[in-house]
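Everything on this sheet refers to the single structure shown next.
One protein chain omitted, others in place.
The first chain written gets the first letter, and so on, giving A, B and C; residue counts start at 1 in each chain.
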Amino acid sequence: MVVLIPFLPALAFTILIFFGFILKEKAPWLAIAALGGSFFLSLQTAFKLFPTGREINISYPWFSFAALSFHVDILSGWMLLLVSGVGLLIVIYSVGYMKGDPRFARFFAYLSLFCAAMLGLVLSDNLLLMYIFWELVGLCSYFLIGFWFEKPAAAAAAKKAFIFTRAGDIGFFLGILLLFLSVGSFEFKTIFAAAPALLPGLLTASTLLLFCGAVGKSAQFPLYVWLPDAMEGPTPVSALIHAATMVTAGVYMIARLFPLFELAPLTLNVVGYVGIGTAIMAGLIAVTQNDIKKILAYSTISQLGFMMLGLGAHSPHAGVFHLLSHGFFKALLFLGAGSIIHALHSNELADMGGLVKAMPVTSLTFIVGTLALSGMPPFAGFFSKDEILMAAYQRLPIGFWLALPAVFLTSFYMFRLCFKVFPGEVKGHPHESPLVMTAPLIILAILACGFGFFNPFGGAAEEEAGKLFVLFASLGTAFLGIFSAWLLYGIKIISLARYKQTLLYKFVAAKYYLDEFYIWFVGGLVALISRLLAIFDQRIIDGLVNLAGLVTQGFSALNRLFDIYIVDGCVNLAGWVLGFSGEKLRRLQTGYVQNYLLFIVIGIVIIWIIKFGL
Amino acid sequence: MSLFWPEGIVLLTACLVLVGDLFPRRVQPVPIALAGLGLSLLSLLVLRSGGSLAALAHNFYWFDLFSLFFKGLFLGIGLIIVMINIDYFKAQVKKNEGEFYFLFLISLLGLMIVVSSPNLLLIYLGIEIVGQSSYLLAGWQKNLRRSGEAAIKYFLFGAVASAIFLYGVSLFYGLTGSFDLSRLLVSPLLSPLYYAALIFMVLGFGFKIAMAPMQFWCPDVYEGAPIPITAYLSVGPKAAGFAVLLRFITLARADLIWLFALLAAVTMTWGNLVALRQKNIKRLLAYSSIAQAGYILIGLVSPQLGYGVVGFYLLAYALANLGIFAIVIYLSLILQSENIDDYAGFARRSPALAGALALFLFSLIGIPPLAGFVGKFLIFKAAVGSGFLWLALLGVINSVVSVYYYLNILRVIYFKPGDETAINLPAAIALAVMACLIGTIVFGLFPDLAGNFFLKI
Amino acid sequence: MIFYFLAVTLILSAILVVTLKNIFHCALFLIVAILAIAGLYFHLQAPFLGVVQLIIYIGAIMVLILFAIMLTSRISDRLLQTASRQSIPALLAVIVFILLALKSLDKTPLPAHIGKNFDPILDLGRALMTAYVLPFEVVSLLLLVALVGAIALARKD
Partner (left out) sequence: MEIIVLSLILFGIGLFGALTRKNAIAILMAIELMLNAVNLNLAYFSHNLSNISGQVFVLFIIAAAAAEAVIGLAIIINLYREFHKIDVEEITLLKW
């Protein structure tokens, strides 16, 4: 039964790739049916497993040293639901979005294959199998990112994504080999059983190598550069691959192998710090972006960093909880962005405005997604982010303190986006998208609202120290972010004071821990402003606010420069060195056969000298 | 005597093809060759199920699973080469068809001899048969300058290589008193000269597999030779060279492993780096095949696993490479060009072939679940298992570098606009591509299919 | 004594083969070298090899080479340019190669002369007809390849 879950979309892919040209407009229905079937089966499995906490193990012999083994427990059960559910919604949405594309059927074939590979990855109970699906997922993303291959940027982005994730896979592959050779099996259970007996150095080395794979796939520093470029693909692809599923594979892998990672504390620290570092860097960059999909892309990277922080703080459940809720609301945001792009034929924020009037459904659902991403209660992101911060507070305090600015940035850039796009004058001629596109938005919005209430892993039962502090710290910084965005992009400067006071009022009414501080800080600021208003010209305030913005932006610009010149620079340097040495070596191929013969003799002499010395 | 059936049938077929050419009403050589190769393959399978293993002819000829596997591989390669050759020959070469197929079949026979013998004399004669016929076949397009140039370069390089090989053989004989490779097992002489002899012999085989520093002939000859012959050279003699090296390394003690590790590292890095800058598809594939030879050499550092690992990789590599060459032949027939840039728009002219090409390239890159992945996996596993972690690391890094130029081909055929008129495909080429495709996928999904039948992985 | 005479002749003529300007002279000195080697075979009690050397090398291979020279060089350009672009590196590489080989040879104990006598012609014939019958068949295949291939390639269409 469980095996059917990935098999159905794989079957749909096979049929679509060969007979897609016959089905044409009807092609998506096959993909929808297959994914619907998978989703239904996942639900069934979930209902069977979740109440009892049972697990399902299936294993078929495959070849001499590896079996086809699958495993469902609560972790993979939830992942199945996420992948098949979000996948289904996105396929439905694509029917509207991709209408009229010349390779309509092909698109659904790739989507089905992608879902099949991702579901297989989630189910697999052995490293080799996981690696195979892992690579398949990467391959599908290559096809999907480059789907509009008429655009040179799309072709380049597809290749970049493929090469960067494969660079991470070097480590993953070697890690798998190392584990296999020290344990003698690919099966997770065997590895977990044997792991405590392994040398700590070996454990650290192999888990670090495995983490390399996650760095590539889950777009962590320094390999994340491919993800923003990958936005060249169709928006449903971005929603499916670069938000809800593929990029989460790395997080899932670490969570799945957590019994192994737990034995290597050094690796977990690395995971946590790389994660939070990525979260801050990507968040800063997102502030400067003016392309709606790029903002979402950096936001994804940043959120993946949060998940890594959760893992690094010894809490795979928190990481995966955030993975799931992020899957819902980020898919929602991408699809919403897709809906806007579909209406306006532009990605630029500058071309957007007043959408709340023109596209009410899209706008409202998008705002729901934004609130969830910013970690506002009672939306899903609030609960999951809170768990991560809680875990970090207890076990990785430095990570926790670093996470607060990242939380601030998250709400800041998201609301900056919202304030620019939704209120105000209507620009262009936007129109609401058809039902086939808005329906998935509504469903995802409901999930983004309600998902947080059922914590899939039971949550932390006991009262933990510092819980309230963490809660307020995260909410406070998130609000601060919204507030700053609002100051900078939301309102006219004239009405500054009035709005601030309302906001202040809300703060007080909610009785948050940081209230006193906030009242003192913001109230003092307001008082100062009102006093200054009387004395100085309005422009000075304007200037001050802008200065704050400039500092943030300047910092993130620096960050971006770092990104462009150092990270990309290293990559380009490597490419150049390879190309250059290729060019030099090529010159040895002179076409003159006696040169070749001379090289043989020199080669022999060198080998001889290496072996026997002079 | 029945053990000689596969070789006997090939020899008979070759003679038939040659004689058939002499009759006033010419007998078509292609059907005879196909039938002969098929029959030979069949008799091989019968032999395999009979399971009789023996050493014959005064220990000159071994019938073991190892040689049966390679013979089967060669016969399969032969069938596919003949199929993809039909249309190319009609359009481009035209002349001396009977002699062409005669030489080709004899060359296959030479390969079969090389992998079956543990004796250096017979190995030498087999290599000479393969070599001499390949030199001739490379120069078969007499009206083309580059074909003649390929032949002379191949010939001169090969003659020097075999002289070096023979020099090693003579020293080996002087120190052990025998030409039998099994003498490697018991050789008491670990003297410098003995090592020198072994190194010379390894380099002599290395010529066939285009191993550094013997790889220089490879791009020039691949570019100049008729494409079906290039396809043949890239898989047939290469597989035979590896077979002999395998016999060599499994019989020798671990003394030479450092050499294979070193040469594997140089070979694959060289092939990949230079391939980055190539524009001509045959030349690119030449460097790619050098790089692939480097990967396969990695498998040799683990003698106890070597047989299965190298055998499987060769199978996967041969399937993918032959598939690619079949498509390249087809492209060169319709476009009259071997320049990768001229392939633009091909994906829209023939989506099925473009898809097949993509799969073959992915197999060469080592993407699961294709056969190439299993091959790479086995190779790197063997390397790490024998303590050559650095070599495995270098190999994996190399395979990432290779992604760049393999994907470049796909970029051109998929992403570049070009002529988009639909085109029809000759049945023989379609069949060959189909066979390679099925093999690539099936052996990727069920590696044991190859493993249980011939090899122990 | 006779050995040293043959050796010196061999080395000198070999050097001339690879350095002389006129390709005809090269071929002639190659014949001298081959004769010297035949002499060495007799010296090493391998008379059959000596005879074969004379018949095949001089009677077949050298004749072929002389034919080919006449077919491919006009009288005017019979002189070769000897100064190759890579003479000096090649010379150095070869000298290093020889020195390394000599050093290895010096360090390697060779099996001592056994001194068991055998009938060079009778034993050779017997070996060829018994143990070596398979290689014997195979080499005939090689000659067939050369025959067929060379005719097909060299004839004018």
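Quick notes on this structure:
Here is the rule we use: a contact is a pair of C-beta atoms (placed from the backbone, for glycine too) under 8 Å apart; a residue touches a chain by one contact, two chains touch by 3 or more.
On a predicted model such as this, the values are computed, not experimentally measured, just so you know.
Remark: the absent chain touches shown chains A, B, C in the intact complex. Contact with the chain not shown here comes from a single listed residue; of B:Lys71, B:Lys142, B:Lys376 or B:Lys416, that residue is B:Lys142.
The hidden chain makes contact, of the residues B:Lys153, B:Lys238 or B:Arg349, with B:Lys153.
Where subunit B meets the chain that is not shown, the touching residues are 121, 124-125, 128, 132, 135-136, 139, 142-146, 148-153, 155-156, 159-160, 163, 166-167, 169-171, 173-174, 177-179, 219-220, 223-224. Residues of subunit C in touch with the missing chain: 3, 7, 10-11, 14-15, 17-18, 23, 26-27, 30, 33-34, 37, 40-41, 44-46, 48-49, 52-53, 56-57, 60-61, 64-65, 67-69, 71-73, 80-82, 84-87, 90-91, 93-95, 97-98, 101-102, 105, 110-111, 113-118, 120, 123-124, 127-128, 132, 135, 139, 142-143, 145-147, 149-151, 153-154, 156.
One chain is missing from the display, and on subunit A it is touched by residues 586-587, 589-594, 597-598, 601.
The criterion applied here is as follows: only the chains that are shown with their structure count from here on.
One finds 71 Å separating the Cα centroids of subunit A and subunit C.
Mean C-alpha positions place subunit A and subunit B at a centre distance of 44 Å.
Residue positions 103-104 of subunit C are each in touch with at least two other chains.
Across the assembly, subunit A contributes 595, 602, 604, 608, 612 as residues in contact with two or more other chains.
Interface residues of subunit C facing subunit B in the complex, by the touch rule stated above, are 101, 103-105, 107-111, 130-135, 138-139, 141-142, 144-146, 148-153, 157. Of all the residues in subunit B, the ones that touch subunit A in their complex are 152-153, 156-157, 160-161, 164, 192, 195-196, 199-200, 203, 212-214, 216-217, 219-220, 259, 262, 270, 273-277, 355, 362, 367-369, 373, 377, 380-381, 384-385, 389, 392-393, 396-397, 400-401, 403-404, 407, 411, 414-415, 417, 446-448, 451, 457.
Only residues 84-86, 89-90, 93-94, 96-97, 100, 103-104 of subunit C touch subunit A when the two sit together in their complex.
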